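Sharing a structure below in structure tokens format, with a few things to ask.
What you see is part of a larger complex, with each chain still in position.
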Amino acid sequence: MSMMTHADVANAMQPEDTPALKALYEGFAAEHLMPLWTQLDDLMPVHPAPRAVPHVWKWQKLLPLAEESGRLVPVGRGGERRALGLANPGLGGRPYVSPTLWAAIQYLGPRETAPEHRHAQNAFRFVIEGEGVWTVVDGDPVRMSRGDFLLTPGWCFHGHHNDTDQPMAWIDGLDIPFSYQNDVGFFEFGSERVTDYATPRFSRGERLWAHPGLRPLSGLKETVSSPIGAYRWEHTDRALAEQLLLEEEGQPATVEQGHAAVRYVNPTNGGDVLPTMRAEFHRLRAGTVTPTRREVGSTVFQVFDGRGGAVIGGQEHALEVGDLFVVPSWVPWSLWAEGQFDLFRFSDAPIMERLAFARTAVEQVDR
Amino acid sequence: MSMMTHADVANAMQPEDTPALKALYEGFAAEHLMPLWTQLDDLMPVHPAPRAVPHVWKWQKLLPLAEESGRLVPVGRGGERRALGLANPGLGGRPYVSPTLWAAIQYLGPRETAPEHRHAQNAFRFVIEGEGVWTVVDGDPVRMSRGDFLLTPGWCFHGHHNDTDQPMAWIDGLDIPFSYQNDVGFFEFGSERVTDYATPRFSRGERLWAHPGLRPLSGLKETVSSPIGAYRWEHTDRALAEQLLLEEEGQPATVEQGHAAVRYVNPTNGGDVLPTMRAEFHRLRAGTVTPTRREVGSTVFQVFDGRGGAVIGGQEHALEVGDLFVVPSWVPWSLWAEGQFDLFRFSDAPIMERLAFARTAVEQVDR
Amino acid sequence: MSMMTHADVANAMQPEDTPALKALYEGFAAEHLMPLWTQLDDLMPVHPAPRAVPHVWKWQKLLPLAEESGRLVPVGRGGERRALGLANPGLGGRPYVSPTLWAAIQYLGPRETAPEHRHAQNAFRFVIEGEGVWTVVDGDPVRMSRGDFLLTPGWCFHGHHNDTDQPMAWIDGLDIPFSYQNDVGFFEFGSERVTDYATPRFSRGERLWAHPGLRPLSGLKETVSSPIGAYRWEHTDRALAEQLLLEEEGQPATVEQGHAAVRYVNPTNGGDVLPTMRAEFHRLRAGTVTPTRREVGSTVFQVFDGRGGAVIGGQEHALEVGDLFVVPSWVPWSLWAEGQFDLFRFSDAPIMERLAFARTAVEQVDR
């Protein structure tokens, strides 16, 4: 019984096409009604049947386009950000990498400023290469450097400025599609210049909060999003390296053999950094192949370092540094590593878990 | 600053329309990229700008169409349910009452059975009139009678059968649009007949759980959805009547003067009955006018009894028993009562609250 | 290794009794120090070794003493309550039924008033027989009748008055020993007369809150203690009866065969009614013998109706209506029923669970 799909069943409810039925259907239309029985297959599939498709964006294609944007398009008030959104080929021309997630490459030229604003949408940045930009979040300047993961929780004012004579590019992740679809967005313009051009090594949020296992007594309330504005590469790298060392010592530490991973978390409750988005960093030892997983919800990876590839929906993709790919809901995926292989990952998993839609299937693969 | 809208700002980022720009934009298209600066106004509005519109469906129009469906369309496997989905006129022909919610009138003729199936989508039913149908949820037959609120949490098998010689209609609420949009749905066919044709006065879920302030020791785990399958009108009516009596005695009991309301809750945690949908019942004393509210998220009301109306987005609507209306996100609404006015309400508030997008604005009105 | 007890080990740390050692021990005393090595066996036993002992108090002895107190001891300001605390024979003359719990029989003569006061200690009452007293909790008069369970959460003002020409007795449960031991108590005198002599059938708390699965919109915040002031016998009795009927129908409903039980809960979160005390009601079908349980924490039972007995710490006790008995921590206990056997139960389980000390062992017994 449980294996029966929509395609297997005779549809008892497709009535004879009579004038009476035609009149009925016209009556539905006039009263803004639609019958379930004509659309059940589409509306309620046997398992998630995403319109979004798996897709790989090559960094070597993205970066030159971002650079050319830097030459042709000024940054400033109104457009706000020189950001190129990844548009999933299955989503009909919307700038959505998945139904819930926005992913973009953002580019800031030498000495440029992206003006301040705030919005209900949650945002983060991840830096694949470069340095020299500070993002100023609610007045707190946050250095952006290679390997760093940076937060802009919903409704925090923020702008960016490039303190150097070199351009810099990074990726942004937001819940724009989810917010747009569900009508939850608010937006407010702030200052055209950032409110603080200081370039400290560490933000105030880090100085207060980024001490392992310690919490300031001035910050005892649980917050919706993490108070740590910057998760530094140095810590991420060390945590992953330790997991692999512990594994070598025979200790339980990794997700599975050869596969180390950390989740970025909110220190006030141990949960995800943002209410709608999860962020993780994965490191595969050379030669590792992960089991094939299916998950409810969509996820995006970016290769940070090393060599390897992914099988997504049965199709193999070789991957290089900077490449981004999306795995839509319930599409099977696995990773393989030629050399040590480092990937940043983000997803809409908090939405799925908080609303009790999360499901996972894992199967071991031979390769 | 905070009052500035997109319309007020010169858009510094609309570059000159040169061949180079054209080539850049073609490059974007080829690589499945879309610039943010051309679409910010649409994607990130100053406040929620729903495509969904306020709309009223008149019961006197719906019911005859449901009855005619009963005559023309057999119920059965494949189509599964003789349900007419309310299609918001702003949502382009999708059977969605809002971006997150499905609302339908369902109709079952004398002695008919709607076959069993289950789905990840959460569902409830509310009965505006009639009786005689039992919905069988995971094998537990649940009587459906006027004023009852009935649950079918995600992934529970369920079918319905009409034990009488009279037809019966009721409304269904589901999170189909949300599930469809975010690719979280699973569906499985079950038995073509319901698994138990017994017609007990109370379901097993009620017998175990519907005792005020008492919890069976055999059920100490918190559950995602409420274990109470049926919330009976008798209890709802009494709770509302007591609130108005307490108010008359000068005690705090109502939401505001003349406005009693209860929320249906999960007794294992005191929270919403389903992870994605909230359900409430509101009673206004004759002459009451509620303050005007705006809320993030969408909500649907159905008039259960009495006379009154609603102002939605500035427009007045007189309402009769059975009428349904939807209030999209952030659209202002208020209710007024001519006589005692009873309304069932459901919404996507759990989604908004669990993902930290909830906001409310209330302003007192004179009328 | 795990079976080794203190008695099995040679104590390597009992040093030679020399003048130097004597001087050392005198040095300890002078500086308010005590060595662990001389007292480990007592301080850290292999399993809980309560000073409290199992004990049964016979209602037929308690009630005449309460009645004689009514004749000889006036009730009023200062002493506050005509209450007789059960003093565990193992606890050296303190009025503690266990190290955490106070249990007392309280007696109020015709037309008497026990004055209002409040304290941080949490309290409840359970009525084994009689009616006619109202307890007024934060100004809300609460009828007390046979089988009712009534709450006075910490820091609520409360007094009692007897509206009839008959005396009435009931039992009180408080966390007085825990509060005393840990220095958490506050106490404040209130009015000498109760603030409201009305005798309504239902308290305001019940009228707002005691509707199954419904929550007033005026009460959406989680509260530390239950807002329901009275849990009526009618509901308790019906819930237990339904469990036994469901069991007869082959449905999972009871704790174990022939053993129905409900927990009184806080409807705002589904948890215990008070932060320190759990209350339950148990009903055994005639002939039922429960498995033998050991639990960390202490518990008190009172027979409400029927015939049966208990084996506590290996010793059998026949029990009659009104009899109270205590089971100290980790002492094995089981119940048996001759006829249908109804027992009220309370314990310090919330303390054990919230502080992660809870453990349970269950073993099936033949009898």
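Note that the chains are named A, B and C in the order they appear, and that numbering of residues resets to 1 at the start of each chain.
Everything below uses one rule, namely that contacts are C-beta pairs under 8 Å (C-beta built on N, C-alpha and C of every residue); 3 or more make two chains touch, one makes a residue touch a chain.
Note that this is a predicted model, so its numbers are computed, not measured.
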- Number of identical chains in the whole complex, 3 of which are shown? 4
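Simple rule for what comes next: only the chains that are shown with their structure count from here on.
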- Using the contact definition stated above, find the chains touching both subunit B and subunit C. none
- Message: Between subunit A and subunit B, how many degrees of rotation does a Cα superposition need? Round to steps of 5.
- Response: 180
- Between subunit B and subunit C, tell me the centre distance in angstrom, where each centre is the average of that chain's C-alpha atoms. 43
- Message: Between subunit A and subunit B, what distance separates the C-alpha centroids? Give it in angstrom.
- Response: 30
- Of all the residues in subunit A, which ones touch at least 2 other chains? none
- Quick one: in the complex, what on subunit B touches subunit A? 1-2, 4, 6, 9-15, 18, 20-21, 24, 27-28, 31-40, 43-50, 52, 55, 57, 61-62, 65, 68-69, 72-89, 93-95, 99-100, 104-105, 119-121, 154, 176, 178-191, 224-225, 275-276, 296-298, 328-330, 348, 350-352, 354-357, 359
- Message: Per the contact definition, I'd like the list of subunit B residues that touch subunit C in the complex.
- Response: 204, 207-218, 220, 222, 226, 228, 231, 235-236, 238-239, 242-243, 245-246, 251-255, 261-270, 273, 280
